[in-house]
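One protein chain is absent from this view; the other protein chains keep their places.
Going in written order, the chains are labelled A, B and C, and every chain counts its residues from 1.
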Amino acid sequence: MVSFIVRRMLLAIPTLIFISFISFVIIQLPPGDYVTAYAAQLRNAGDYITKAQEEMMRQQLGLNDPMLVQYWRWISNIVFRGDFGFSLEWNKPVGELIWNRLGLTLAISSLSLVFTWIIAIPVGVYSATRQYSVFDYVFTIFGFLGKGIPDFLLALVLMWIGFAYLQMDVGGLISPQYENAPWTIDKVLNILSHLWVPVVVLATGGAAGLIRVMRANMLDELGKPYVETAYAQGLSERQVVWNYPVRVALNPFISTVGWSLPALFSGDVITAVVLNLPTTGPLLLQALKMQDMYLAGSFILILSVFTVIGTLISDILLAWFDPRIRFA
Amino acid sequence: MTDQAIETPQPVSSSAKEDLYTAKPWTLIWRRFKKHVLAVISMWFLILLALTGLFADMVAPYGPFEIERLRTLAPPTSVHLFHEGEFVGPFVYGLARERDPDTARVIYETDKETVLPLQFFVSGDEYTFLGLFRTDFHLFGVDDRREQINLLGTDDLGRDVFSRLVHGARVTLSAGLVGVIFAFVLGLALGSISGYFGGWIDSSIQRLMEFIRSIPTIPLWMGLAAALPIAWDPILVYVLITIILALIGWTHLARVVRGQFFAIRHEDYVMAGKLAGASEFRIITKHMLPSMTSYIIAALTLAVPEMILGETALSFLGLGLRPPVVSWGVLLQDAQNLRSISLAPWLLTPGLAVIMTVLAFNFLGDGLRDAADPYGQ
Amino acid sequence: MANTSLLENRLIELDNVQVHFPMREGVVKAVNGVSYHVNRGEVLGVVGESGSGKSITARSIMRLLPRNAREAGGTIRFSPRPEEQIELSALGRNSRAIRKVRGNHIGMIFQEPMTALSPVHTIGTQITRTIQLHMQMDRAAARKRAAELLAKVHMPRPEQLLDAYPHQLSGGMRQRAMIALAISCNPALLIADEPTTALDVTTEAQILTLLKELQSELGMAIVFITHNFGVVADIADRVSVMYLGRIVETATVDDIFYAPKHPYTRALLRSIPRLGVDQGRRLPTIPGMVPDPFSVPQGCPFNPRCEHARRGLCDVDMPEAHSFANGQISRCHFAEDFLKEAVNV
Partner (left out) sequence: MSDAPAHGPAAPAMPDDTLISVRGLKKYFPIHAGWNRRHVGDVKAIDGVTLDIKKGETFGLVGESGSGKSTVARLMLRAYPVTDGQILFRRADNSIVDISHMRESELRAMRREMQMIFQDPYSSLNPRMTLLELIGEPLVIHGVGTQAEIRDRVAELLSVVGLRPEYLQRYPHAFSGGQRQRIGIARALALNPSFIAADEAVSALDVSVAAQNINLLQDLQEKFGLTYLFITHDLGMVEHISDRIGVMYLGRLVETAPTDDIFTKPLHPYTEALMAAVPQPDPKGNRARKRVPLKGEIANAANPPSGCTFHPRCPYAEAKCSTDEPELRMVTPNRQVRCHFAEKLDLIGVRQ
């Protein structure tokens, strides 16, 4: 077990290095740089700067150095000093910009994950044990729909419904009047009334997929001889199903937690843009469009790191849950 | 060898059974597939959609960029059959444009007086048919040049949403298909190398796939897509976007291919082929590939919707295809804020088209997957 | 027929049990009127080739038929104690009454010890759960009993192996654990469905010896299902031979092997190569093959392959069960003829 964890962790290190490099390269890919984008923005606003000024800016920001040098400067600051660099556009340290939003992203993602599981596991078990029943068909259709509807579209529609029929302003995370108000029950309720949309959007997509996975796993397991053995002991259907096949069917499920994290982050990015949430999504989009390299790079890096860690955790969880892996 | 009469004495029982016994694998797959009603319906829907996309210029009554300044955000016109209780065949009413005296906002009123019979195979705007010749032939339309038929309404520039949707189908569907083809080539190459050679080659390719899967898709797509300069040729952007989609999508296909390779490589019949003296090439082409194709086609079908969703999402965010290219994702950009949706909900119809197409591909893929193993039971 | 003294001795009785499977191609009558009984403390061997319906019959005792099965009739009476009688065939699949029988009065062991135990629970957990379910015991007492059971099935280091997972054990050890699980509540009947088929001969011998030992020690009856005539000769007191969903012959083990009175039994026995005898001779075979379950022949199902079959009789009438004085029962029109014939098997 220990050797298993150690091996997984050691494997994660090159992955992380590679990811950080890729993140950096990706943001370097666009022709031009922040200064070009900045100049273009100024031109649009009717202002302009000279070529010499542009060049000086580049010099200042170190944009003329070879890519590897820039990469090293960036990553070594992160690793050794926890400094993610400076957002060129916001004129603030990246760290300051990121952490709040990242916390919110994580909160929404984990909340959605919990909802996904709460929905997907019982429904999957039900669908499998009552295969071809009316509700099985209903859930199957839900599953397909959930997979077919793009997150952003669902967010749009929910927002529209909330706006047009429920007289709710569901965009953003908080109504303007509460923004600077002290923490009260009302403020919390207000946040919750905004929060349900992204959570529903993210959980629907996730749950739809996981219900299918859980149902398929359960159907596999229900046909296995050990289930018959359990029935032959005189256990009731509920005891058999929840103690045996569910327990085994959850294993591949656990291993997908890690995989579902990237999906949730991805979903969050796009949903947040639509819903105008103060999470990482809109900031990342803006940073990418502006070629705000340190900001965008740090975002992609951090999201990827979370994902790698998520995968690692689910690997370890899986090994912990499944004795066949633990003792292998 | 007298007691070798293993045959049952009666002759070949019925021709139906013999037919089953000698049916080609693909015939059996088709027979099984046909039993999935939903999958068959989806298949026809997609065929129809593909034809519509292919002949978009003809199916659409108007060009995708044709602006009608006096018909901005017009609601969908519905097709009627009876005018004042009298059957007159399919027709639409005219549309009267007024201004709300209080808010000065444009409102449209159905003009119950003007009956515009729906004409089929009419001449309209000129276009180049499949890049071959100029023609002005359209599937349907109305005769009156001053009036329009907008089955799905118009957008804020007065462009016909239905026409744009039909043109968008061409781009979105082909982006999905081309993306899948790129992904498939990558997946097939790496998956079969991985599955066939095993060992360290396999594990390093596995690592690479794990790595790619561990990157959050949309941020990566966004990062890559943001690298495409705005000024580039739309066609080039289109190709690059499909490649970006494929770069991430291939891992899934590679897993399927590799899994199949592993499963089949350890079948006894592959060993039997080897012992019969078959070359590697023959084993792969005669034994392994034929038994994998049906699974792979199913997997490909299931991968198309992923690509379509990817394209739509990127374009919606403004990172993928950009106007003047017309794709469903680009069309959905118009529906980005609540104001326009509540004013003109028909702008969401491209979203409906995405959902239906994605569902159809999923049903089709599911049906194919279930039918892929005709010897399962 | 049924006098009291006999009934008192009788543990379970199947009467004309039928199980059908509706399929697209037609109805498969997997069990088509099976009747047999098992006396207390007796081993009944049920032999037959694959598809003869022997496992399905056993599952209908436990009410554990596959979901697509249709019970088409017959009664199963079970008497765990002489004064108690339960009509199992009347109990629902998930009824409380059948759950009190399963694992408690009737234990069951399966062919694949690898897959018949839960892979994610220890042996100990699985056994104590059954003990706690049926015997009013606390956790510690149940665990103690589980360890005793492992010792009883001759598992080394029973205390330690309680905490082992099935995948950590060898095939033979797993089957021992399975047996410990099945006998954990001192059942009156043990149903063993091909328990040694997946094992090597040396392990098979160990398991057979163990089952015989447990049977005499605990006084339980066993229904032993197998396709192996050697195994059945070794363990059974009486034997029922099945063909195409029917019992064609039932008799004591000696009568089955030395005086079979059904052509199918006789032909099968002749076709088995035996160790130490008749080496090098050609194996006499049964012509043809088992018909597919959708087109079971008219009359006696064995008639197209039978060397004694008579046209106009065997392919028309389903033979009745002929009972002999020694208790032997054969479903053949010519059963009486085999009485005179010299035994040459």
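We take it that a residue touches a chain if its C-beta (ideal position, glycine included) is under 8 Å from a C-beta of that chain, and two chains touch if they have at least 3 such contacts.
Bear in mind the structure is a predicted one, so any value in this text is a computation, not a measurement.
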Listed residues C:94, C:160, C:186 or C:209, member touching the removed chain: C:209
Positions on chain B contacted by the hidden chain, ascending: 1, 3-7, 12, 18, 20-23, 25, 267-269, 271-279, 282, 286-287, 290-291, 375
Residue numbers in chain C that touch the chain omitted from display: 49-50, 170-173, 200-206, 208-209, 227-235, 253-254, 257-258, 267-269, 271-277, 279-280, 282-286, 289-290
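Keep this in mind: only the chains that are shown with their structure count from here on.
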Inter-chain centre distance, chain B versus chain C - centres from mean C-alpha coordinates, in Å: 56
In the complex with chain C, residue positions of chain A that touch it: 224-226, 228-237, 243-244, 247-248, 251, 321-324, 327
Sites on chain A touched by chain B in the complex: 11, 15, 18-19, 22-23, 26-27, 29-32, 144-145, 147-153, 156-157, 159-160, 163-164, 171, 258-259, 261-263, 265-267, 269-270, 273-274, 284-285, 288-289, 291, 296, 299-300, 303-304, 307-308, 311
Chain B residues within the chain A interface of the complex: 207, 210-211, 213-220, 222-224, 226-229, 305, 309, 312-313, 316-319, 332, 335-336, 338, 341-342, 345, 348, 351, 354-356, 358-359, 362-363
